[in-house]
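The structure is given below, and queries will be raised subsequently.
Apart from one protein chain that is not included, each protein chain of the complex appears where it belongs.
Chain naming follows the written order as A, B and C, and within any one chain the residues start at number 1.
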Amino acid sequence: MAKLSYAKALNRALADELERDQSVCVLGEDVVAGIAQFTLGLAKRFGTDRVIDTPISEQAFTSMATGAALRGMRPVIEFQIPSLLFLVFEQIANQAHKFSLMTGGQVSVPVTYVVPSSGSREGWAGQHSDHPYSLFAHVGVKTIVPATPSDAYGLLVSAIRDDDPVVLFAPALAMGLREDVTSELVPVPIGSARVRRPGSDVTVVAVGHLVSVALDVAEELASEVSIEVFDPRTVYPFDWELLAGSLERTGRLVVIDDSNRSCGLGAEVLATAAEEMHLVAPPRRVGRPDGAVLPFALALDRAIQPGHDQLVAAIRAVMK
Amino acid sequence: MAKLSYAKALNRALADELERDQSVCVLGEDVVAGIAQFTLGLAKRFGTDRVIDTPISEQAFTSMATGAALRGMRPVIEFQIPSLLFLVFEQIANQAHKFSLMTGGQVSVPVTYVVPSSGSREGWAGQHSDHPYSLFAHVGVKTIVPATPSDAYGLLVSAIRDDDPVVLFAPALAMGLREDVTSELVPVPIGSARVRRPGSDVTVVAVGHLVSVALDVAEELASEVSIEVFDPRTVYPFDWELLAGSLERTGRLVVIDDSNRSCGLGAEVLATAAEEMHLVAPPRRVGRPDGAVLPFALALDRAIQPGHDQLVAAIRAVMK
Amino acid sequence: MAELAGQAVTAGTASPPCPAGHDPAGLYRSMRLIREFEECALGLVKSGEIVGGIHPYIGEEAVAVGVCAALLPGDLITSTHRGHGHVLAKGSDPAAMLAELCGRATGLNQGRGGSMHAADVSAGILGANAIVGGAAPIAAGAAWAARRAGSDQVIATFFGDGALNQGVLLETMNLAALWSLPVLFVCENNGYATTMATSGAVAGSASGRAAAFGMPSVTVDGMDVLAVLGATTAAVARARAGQGPTLIEAMTYRYGPHHTIEQRIRLSYRSEEEIARWRERDPLDIQGARLPAATRTLIDAEIAEVIAAAREFARSSPEPSPEGALEFLYASGLKGRGGVADG
Partner (left out) sequence: MAELAGQAVTAGTASPPCPAGHDPAGLYRSMRLIREFEECALGLVKSGEIVGGIHPYIGEEAVAVGVCAALLPGDLITSTHRGHGHVLAKGSDPAAMLAELCGRATGLNQGRGGSMHAADVSAGILGANAIVGGAAPIAAGAAWAARRAGSDQVIATFFGDGALNQGVLLETMNLAALWSLPVLFVCENNGYATTMATSGAVAGSASGRAAAFGMPSVTVDGMDVLAVLGATTAAVARARAGQGPTLIEAMTYRYGPHHTIEQRIRLSYRSEEEIARWRERDPLDIQGARLPAATRTLIDAEIAEVIAAAREFARSSPEPSPEGALEFLYASGLKGRGGVADG
């Protein structure tokens, strides 16, 4: 079978769902032209009444998707940059997320929000480089950060079919990944993690593009330490059961993720593990610094992002 | 000396700073009338060109405060409800917070955002009852949740004088507190916590109005367990040093705070403690459930909020 | 205006409008229902049976009733923080609405929503919204979905003068005009946003905002239900014909406080004389005067009974059980973790 790229996987998931279900549509800026890759070719195939270019009115069209969802549609919204999620935080966290409970279950809001190329893309600097998935995990909106093309496909399909709002982050540094797809692409359940590599000494929870980094490190340190690489895939709801099982075996935990440190996903994983799971040594996390704002110059941008060397150091620290 | 209420303390802090510094002004909805108590009487005393009613244009006036701060003013903005912070998340997290770094230190943005009556006020239901301070701790905006009238005074004064943006949450359930003020009201440094009650068996980190709950529980369980009540006062930056000292003595940790569980402040405290501090038993946190949306009916609203009974259970759990 | 209104009253009775009807008595009845409902609710706030208070709609009844009477039962609305009138005018059961305000399991939202979130999808009410301007794009989205589904549904989205300065409302007007969506933007201009006079907040005007997006608008006497009905009927016809949105600005007034909390604070943003002046043009009196006195008396008595029964229903209804506090949080049935670690 052919190599499937991450971007193409998202594109195919969307095409398949547009094909399968007439209530699915795609809204966003420049989605007809497909400048973010994700929607390339879809307008041509499905028409511009299902793949719809919007004005630069993120707040309005985000809540319009909510309204359309209340009337039976399953809109997918594309945001061009991660920080646009700040701009529509009200519309997602305070409107879409709350309708089901507030109405006593009268309605559901099946909207999917997608940010292709989230996190730092080199040279995009302060206002375009956040990776704010922890914010959605905090308010309790289902949040997905796929690490591989087949997961990107399968999780996006599940998100679109899900009856709740779901945010999908496609990390900029994963968008170029390619995968040999040997079996059919299938939906991946939201909330189920996956052990990417089994190991017995330490569990490394790695998110999104950092899964590859963790796998590399695991290989590299193989003679020194047996590393289990755990990919949550869904950051909210998190697959605590699978993690507990992993820690039952390893008793050691390192989390590497690309969000800010304070109150980020790493904090949640460490906290839950400390509360409820088997730990024989202090856990460690690797992420962006507190309050990180990515500076423009490449060397500065890179200095702030979590990566290989810090992960190696953290693994060695928990093994001490 | 007289009893000082929490609301009055905030009011006095503002009056003192308006008096002291001509660059301070207050902006918000209905601040002239002072319907949120916080600004009562200030327009009369300082004039409506320093205490200014705005249209319901939160996004515009929040960034206007940023612009005014770039030109030397020190605006204080009042938001009537906590979820308005969702609406202006872009303006605070992506604009005000980032200007200093992005400009290479050319400017600073000394704006203070205040939410009097944050968290659940009985009967305000889904869209008005959030307590989203963890969101600001995540993006790295200085964030304060005072527990007492004198701290409310001292921290607000410090926030106004601070050269960075600062968010102050005044918990609804603290707004009615009164305190015997025996000495002069003074600024309280941002980032410094306080041990409210010393103890030797377990450290209870309690935030905002939950400090009183923790003190009550400490008293109640005094014969059973010696509880140290730790009030962070500032949730970002957190006073890790003082916490480490406390845990050095107790080795046991419970956090009670009124934000959602996942990626909330409780997670951060547990994670940091697990990473770096002395713990002899698994820590525990008490907060709102994952993804909490407060239902309207009082019994339901209360069922979701952290409180006395859960704290007692958590303390007993860590002492086991 | 009177002309337009006159037309409207006699027009379009082929399919039965909901629920006030176009007949003068029905319109009066619906307004009386709202008035008495609000009086009753104020009592329940005082007695503590409604927790947290309400934003009373008294004085503005003609707007909700005039607008909703121009809609068909299958049409939709979204409402505001001051929403009881809209919900009742669109046809929700007052007993279930009152039970909602009292936080009962029998309430419209099973006690989960309360005053500011009352929703009744079966009656076409997509929800009150506690965020100023927050419902407008939701309404536009529903209208958009209706159009795509080939339906000729129309949706009216209510908002106050305060919302005229909220970005998302203006964005929505642009989109609705651009895409010719069947939305009625109903601005209830009651002169104030809490304590802020409209003139202190709104540069330009409501109709100027509509014009900015090429949207027609009409300003009507919001104390006269026939004026509102007339203007709305014309806007509904336009929307149903695919000619896009209209802004309807209804000039009205709230007699009472912004919110019942206000009763505890002394505020002086408006004068007693101003209130008295508006009360002279009470919408119930204006419409009542068009009816035989006997009809009015009959309706008043009937409504008194309806409200008494609603109160009885609300009071005797069970409260929801705390175990179900997180029911409905996720439509998919996901159960998040509680606020305390297990074990």
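Keep in mind that, in the parts below, a contact is a pair of C-beta atoms (placed from the backbone, for glycine too) under 8 Å apart; a residue touches a chain by one contact, two chains touch by 3 or more.
Nothing here was measured: the structure is a model prediction, and the numbers come from that model.
Peer 1: Name every displayed chain that the left-out chain is in contact with.
Peer 2: Counted over the whole complex, the chain not pictured touches A, B, C.
Peer 1: For the chain left out of this view, which of C:Arg29, C:Arg147, C:Arg209 or C:Arg238 touches it?
Peer 2: Residue touching the absent chain, from the options given: C:Arg209.
Peer 1: Going by the contact rule already stated, which one of B:Gln59, B:Ser246 or B:Ser262 would touch the omitted chain in the full complex?
Peer 2: Only one listed residue reaches the unshown chain, and that is B:Gln59.
Peer 1: Using the touch definition from the top, which of C:Ala25, C:Met97, C:Ala145 or C:Val168 touches the missing chain?
Peer 2: Going through C:Ala25, C:Met97, C:Ala145 or C:Val168 one by one, C:Val168 is the residue touching the chain not shown.
Peer 1: Against the chain that's been left off, what residues of chain C make contact? List them.
Peer 2: 165-171, 173-175, 177-178, 200-204, 208-209, 211-215
Peer 1: Residue by residue, what part of chain A touches the chain that was omitted?
Peer 2: Against the left-out chain, chain A lists 29-30, 32-33, 35, 53-57, 59-60, 83, 87, 121-128, 261-262, 284-293, 295-306, 310, 313-314, 317.
Peer 1: Could you pull out which residues of chain B are in touch with the chain that's been left out?
Peer 2: Its contact residues with the unshown chain are 25, 49, 54-55, 57, 59-73, 90-91, 94-95, 99-110, 140, 142, 162-164, 191, 237, 240, 272, 275-276.
Everything that follows uses one rule, which is that only the chains that are shown with their structure count from here on.
Peer 1: Based on the touch definition given at the start, go ahead and assign the chain network to line, ring, star, complete or other.
Peer 2: complete
Peer 1: Report the inter-centroid distance (CA atoms only) between chain B and chain C in whole Å.
Peer 2: Once rounded, the distance between the two centres reads 35 Å.
Peer 1: Can you list every residue of chain A that touches 2 or more other chains, as numbers and ranges?
Peer 2: 90, 94-95, 101-102, 140, 237, 272, 275-276
Peer 1: Mark out which residues of chain C touch at least two other chains, giving numbers and ranges.
Peer 2: 109, 111-113, 117, 129, 131, 134, 167, 326, 329-330, 336-337, 341, 343
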